[in-house]
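One protein chain is absent from this view; the other protein chains keep their places.
Chain naming follows the written order as A, B and C, and within any one chain the residues start at number 1.
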Amino acid sequence: MAILVDDATRVVVQGLTGREGTFHGLRNRAYGTTVVAGVTPGKSGRDVEGIPVFDTVAEAVAETGANTSLIFVPPRFATEAVYEAADSELRLIVCITEGIPVRDMAQVAAYLRGRPSTLVGPNCPGVISPGRSNVGIIPGEICMAGPVGLVSRSGTLTYQIVHELTQRGVGQSTCVGMGGDPVHGIGFIGSLERFENDPETGLVVLIGEIGGDDEERAAAFIAERMRKPVVGYIAGFTAPPGKRMGHAGAIVTGSSGTAQAKAEALEAAGVKVGRTPTEVAELVEGAMA
Amino acid sequence: MAILVDDATRVVVQGLTGREGTFHGLRNRAYGTTVVAGVTPGKSGRDVEGIPVFDTVAEAVAETGANTSLIFVPPRFATEAVYEAADSELRLIVCITEGIPVRDMAQVAAYLRGRPSTLVGPNCPGVISPGRSNVGIIPGEICMAGPVGLVSRSGTLTYQIVHELTQRGVGQSTCVGMGGDPVHGIGFIGSLERFENDPETGLVVLIGEIGGDDEERAAAFIAERMRKPVVGYIAGFTAPPGKRMGHAGAIVTGSSGTAQAKAEALEAAGVKVGRTPTEVAELVEGAMA
Amino acid sequence: MDLYEHQGKELFAKHDIPLVEGSVAESAEQARGIAERLGGKVAVKVQVQIGGRGKGGGIALVGSPQEAEDAAARMLSEGFQGTKVTRVLVERLVDISEQFYAAISLDRSAGAYLAIVSSEGGMDIEQVARERPEALRRVHIDPLLGLHAYQVRYAVGHLSSEAREGAAAVLAKMHEVLATNDATLVEINPLALLTDGRVVALDSKVTIDDNALWRHPELEGLRATFPIDPVEARARDAGLQYVKLDGEVGIIGNGAGLVMATLDVVELAGAKPANFLDVGGGASAEVMAVSLEVILSDPSVRSVLVNIFGGITRCDVVAQGILEALERVVPTVQIVVRLDGTNAPEGRAILAEANHPRIVPAETMLEAAQRAAELARAA
Partner (left out) sequence: MDLYEHQGKELFAKHDIPLVEGSVAESAEQARGIAERLGGKVAVKVQVQIGGRGKGGGIALVGSPQEAEDAAARMLSEGFQGTKVTRVLVERLVDISEQFYAAISLDRSAGAYLAIVSSEGGMDIEQVARERPEALRRVHIDPLLGLHAYQVRYAVGHLSSEAREGAAAVLAKMHEVLATNDATLVEINPLALLTDGRVVALDSKVTIDDNALWRHPELEGLRATFPIDPVEARARDAGLQYVKLDGEVGIIGNGAGLVMATLDVVELAGAKPANFLDVGGGASAEVMAVSLEVILSDPSVRSVLVNIFGGITRCDVVAQGILEALERVVPTVQIVVRLDGTNAPEGRAILAEANHPRIVPAETMLEAAQRAAELARAA
């Protein structure tokens, strides 16, 4: 099972012929992901180490049965790529691209409402179900298969925590890097809901950070709907208020949105919150024992 | 029960202070409909024979608990009225207005996707659940309560058939005038689905006409999903073919759009199709016996 | 509102859709002059709103100004398939390499516009769609976002590589025409790849949404140039939908569905409609009076059927309108009147009191149709 990506995942890489697209497309394939096609306008008929390239997603889907898109397209064209993938009704769209204007993403979000595709990202590391399929840039070698579902707003922080889990012999069902942009696709709640319904997931790790209220809303969802245990981590307890932290998702807005408030909301929902990545791994290990 | 409108329906009339809005708003109230508010920008604080008028739907809903809108607003402003009603998440929006540009309605249809409101119309006579609630311009006095659900693309033709049913003593659960505009809200399928699930409806009458492929798609739905009997009528067997219908329309639907083709599609789905309104009433009477 | 080929092409020109050089002529002499200016080898095309011009002799490919003049003279005098022809389009002959089809039209069931591009054009496109569906590509256009570049790329992706870029540009501009003018159909058949490499629109079909004409006064004006039957003109000036048919019963009703049902029931009763007129919702006495005058002005009418089911329309008002009309015209045929719905008893009482010799009241729609059919046969 796992969530979002699994053995049935067939990936088309939008922007496959670009530098990052080629690097990560081949890396995902080397991991074992079924990468069936690439899309680059004007380059149909070529291939990237055997992966055929098409002009449009529609043609790629018709020829290869792709059901998942992985987007490495510059920010000015990335939302067009998302619309294109959505119009082909791909079940999953993973948009790695960083730097997409908020207005463009807000329009995408409005467009996706009520459509069958799930978007992950943008500005995210992607999704991996260890041992099965890796769609994105999460280093596959730090992961191992197991019962922990993980969802995170942050990229490298996710790697850190996954790494610490794996070092302790605790494997993961699926790791979801939802990305830190203010307007994004799947969030904590969508991921938690899928983990709750996934028989292979026994426990969920939620990695949040300061800014916004995603963690507070996730806490409410956990209190109402989750039966599986959740371990949390919030980055930014000591971050200076109001200073930009590298992406817009990490601006502290007034009193709510602080790491303290988020940790308290999660704890009130029964989530054990670790203060360091190491403590998170220890809490998970303890809960699984 | 009935569908769409019932004893819980609380109507706000958008455009209540206009000529038609006042006439039909009061007529609906006289029928027994719970008409709780009107909306006309700049006229808040007034009332129409005791019905309070507000500047916005949001205020009307906050003050009166309206859950259904009835729109009598000129075509240039009617889609704005639909957006406004949808933003207040009214459960039902009945738009009587005729003459709304197709492009405007196509945008409304895109906006309503995935939102909780059901739209009836535009360019429609509205919805009546006889003896309970009348939201629109269907003459209440020709209807009577009973087990027949009716859905129609046509206005006066609906009255004709309802009249013939009532004259035979066959009452109706709900009559849905879906309107004849190319882009519209609820259609045959949405209505049929609701009638199928409505314990008070025992039989459904479907009134179609030439053009488009709504009836063909309804036939497919009936064959697959309906267990209740359906009686059909198609107007336009002898109507002259369009002087110059572009070919694109026929390619789009893959259907000739003729009355003959529609009647055959319905009959193939087990629907008895009457050739005159009188025959429809006779078929219904026979099926109910 | 359907535009004529040359009107559609004028819109195309505004949006830079490549066309073949040409002009409209209203006389054979004008056609000759245009042909001379274009070098002699031209196509002369009747301007009518009927398909099948190619097969039906509505398009003449000629080699000299004299031949162009002769062709135009024939078309303007003879008309086309029974329709009067007041204008011909004279265009330079071009060398065609390939023919395609491109259209953007409303997809009613999707509530959105649909672009269709066929790699085979210049022929009956419905036949292509039936027999070689793989020749057609379709993309839905979101009404809020418009036509995306990837959609255009996909839609023309099955055309020959020489044509793709040109066809993509045309398709994008067709959407501009559609969106800018509130069109519900923009169709080009054939869209041609010429031997010089250009992709041009050889025909045009454009339908403008009547409900949106207030946004486009410049298009509304085009309607004035349409040749129209004087009876239809009178109805239209009164805001009424009038259609001429070839039977003997004149029909007035309120609402398109009820009118269509009335036609059907009259035919089942063994007669044929001569015409029909929809008075729409909330008809006034004046509207009823004009309607009856319009219907009676058709000499093929042997009997009239007025079938009104009152909703917004009040039957007493309808009855008054009928009586008013009878003061203005002296009918030579019987008028069967069936009134039901809002204020029907009052309406019937008004007619009963007037006791006009030409008015035949009927109780039901079926009875009214049978009566009108009998009277038409007897007349």
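Following the convention adopted for this analysis, a residue touches a chain if its C-beta (ideal position, glycine included) is under 8 Å from a C-beta of that chain, and two chains touch if they have at least 3 such contacts.
What you see is a predicted model; the values in this text were computed from it and never measured.
Enquirer: Indicate each shown chain that the hidden chain touches within the full complex.
Expert: Every shown chain touched by the left-out chain: A, B, C.
Enquirer: Among A:His163, A:Lys228 or A:Lys272, single out the residue that touches the unshown chain.
Expert: A:His163
Enquirer: Among C:Leu19, C:Leu93, C:Leu144 or C:Val329, which residue is in touch with the absent chain?
Expert: Of all options in C:Leu19, C:Leu93, C:Leu144 or C:Val329, contact with the hidden chain holds for C:Leu144.
Enquirer: Among A:Gly18, A:Pro75, A:Pro147 or A:Gly202, choose the residue that contacts the chain missing from this document, as touch is defined above.
Expert: A:Pro75
Enquirer: From the list A:Leu16, A:Val35, A:Ile100 or A:Val170, pick the residue that touches the absent chain.
Expert: A:Ile100
Enquirer: Spell out the interface residues on subunit C facing the chain that's missing from view.
Expert: Within subunit C, the residues touching the omitted chain are 144-145.
Enquirer: For the chain that got dropped from the picture, name the residues of subunit B it touches.
Expert: Contact residues on subunit B toward the absent chain are 41, 44, 55-59, 80, 83-84, 87, 107, 111.
Enquirer: For subunit A, enumerate the residues touching the unshown chain of the complex.
Expert: 20, 75-76, 98-107, 109-111, 125, 137-139, 142, 152-160, 163, 180, 182-184, 207, 209-210, 212-214, 217, 233, 235-240, 243-250, 254-255, 259, 275-278
Simple rule for what comes next: only the chains that are shown with their structure count from here on.
Enquirer: Does the chain-touch network form a line, ring, star, complete graph or other?
Expert: Complete.
Enquirer: So which chain is the furthest away from subunit A, centre to centre on CA atoms?
Expert: Using the mean of the C-alpha atoms as each chain's centre, the farthest one from subunit A is C.
Enquirer: When you average C-alpha coordinates per chain, which one falls nearest the overall C-alpha average? Tell me, please.
Expert: Taking the mean of all protein C-alpha atoms as reference, the closest chain is B.
Enquirer: From the C-alpha centre of subunit A to that of subunit C, how far is it in Å?
Expert: Centre-to-centre distance between subunit A and subunit C: 54 Å.
Enquirer: In angstrom, rounded to a whole number, how far apart do the mean CA points of subunit B and subunit C lie?
Expert: Their C-alpha centroids are separated by 27 Å.
Enquirer: Which residues belonging to subunit A are in contact with no fewer than two other chains?
Expert: none
Enquirer: If I count partner chains per residue in subunit C, which residues reach a count of at least 2?
Expert: Residues 142, 144 of subunit C touch two or more partner chains.
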